[in-house]
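One structure is given below, represented as structure tokens, and several questions about it will come after.
What you see is the complex with one protein chain gone and the rest in place.
Right, subunit A next:
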Amino acid sequence: MNYNFDWGVVVDAFPTLLGGLGLTLQLAVITIVISMVLAVPLAMARMARIEVIRWAAQAYIEVFRCTPLLVQLFWIFYALPALTGITLPGYVSALIALSANLTAFMAEAYRSGFQSVPVEQVEAGRMLQLSHLQQLRYIILPQALRQQLPVILSLNISLFKDTALVSTIAVADLMFIANTVSAQSYRSLEVFTVAALMYFAIAFPVSLITSNIERRMQLAAGHGPIGKKLFLARLVPGKKTVTL
């Protein structure tokens, strides 16, 4: 390999890259919060007794699950103004597209979690005069979230990475900044390597936590004793846990 690395470019651009990472994190966090809230009614609608509501929820979910996020982003940024006459800033378009997309996936995770709660537990709540909302709030949701936590965390990791797509509509996220610095300095290798490391530094710990939670859930479900284990052994995916 005959390539002369020049990390000075990255050092100079690092504060700018960090600013981009900040915007990426901001987009991801706001999107996750919005989606986690909106997915509850959507999942409920998906299981509604009234067919029209169920079909509408299903249609929404399928549209957003079966079309590329990039197309959804472009549609909201470029096509929606043509349809409504309202032009949205790139940041708002990005938030809408990401939230709409993640909500669809999250709703399916919730639905699966809701359906994993034994019906007798809900009936027990009903027999104790708890309202539908109280049954949802105190019985169904805590168990469903717990059950689906690994899936929800995985979706959030994917979303965090997918935010890179918003750079295509000129939102100054980490990817957009990296692309700009790379174009100005012709140092793509260094700049994109550091950008990748920045994404990795955020996503990997969450991935480890996800693995840890999954393992704990397996143990709690009776697939082995919960003992004192080496912290790293608990975290590393696929590695057999060691009991001290």
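Everything that follows uses one rule, which is that a residue touches a chain if its C-beta (ideal position, glycine included) is under 8 Å from a C-beta of that chain, and two chains touch if they have at least 3 such contacts; residues count from 1.
As a convention for this text, contacts and distances are computed from a predicted model.
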| item | value |
| --- | --- |
| Missing subunit (named according to UniProt) among the choices "Imidazole glycerol phosphate synthase subunit HisH", "PLP-dependent lyase/thiolase", "Rod shape-determining protein MreD" or "Amino acid ABC transporter ATP-binding protein" | "Amino acid ABC transporter ATP-binding protein" |
| Identified contact with the non-displayed chain, of A:D12, A:E62 or A:E123 | A:E123 |
| Residue among A:Q134, A:T180, A:T193 or A:S207 touching the omitted chain | A:Q134 |
| Touching residues (missing chain, whole complex) on subunit A | 118, 120-121, 123-131, 134, 138-139, 142-143, 146, 220 |
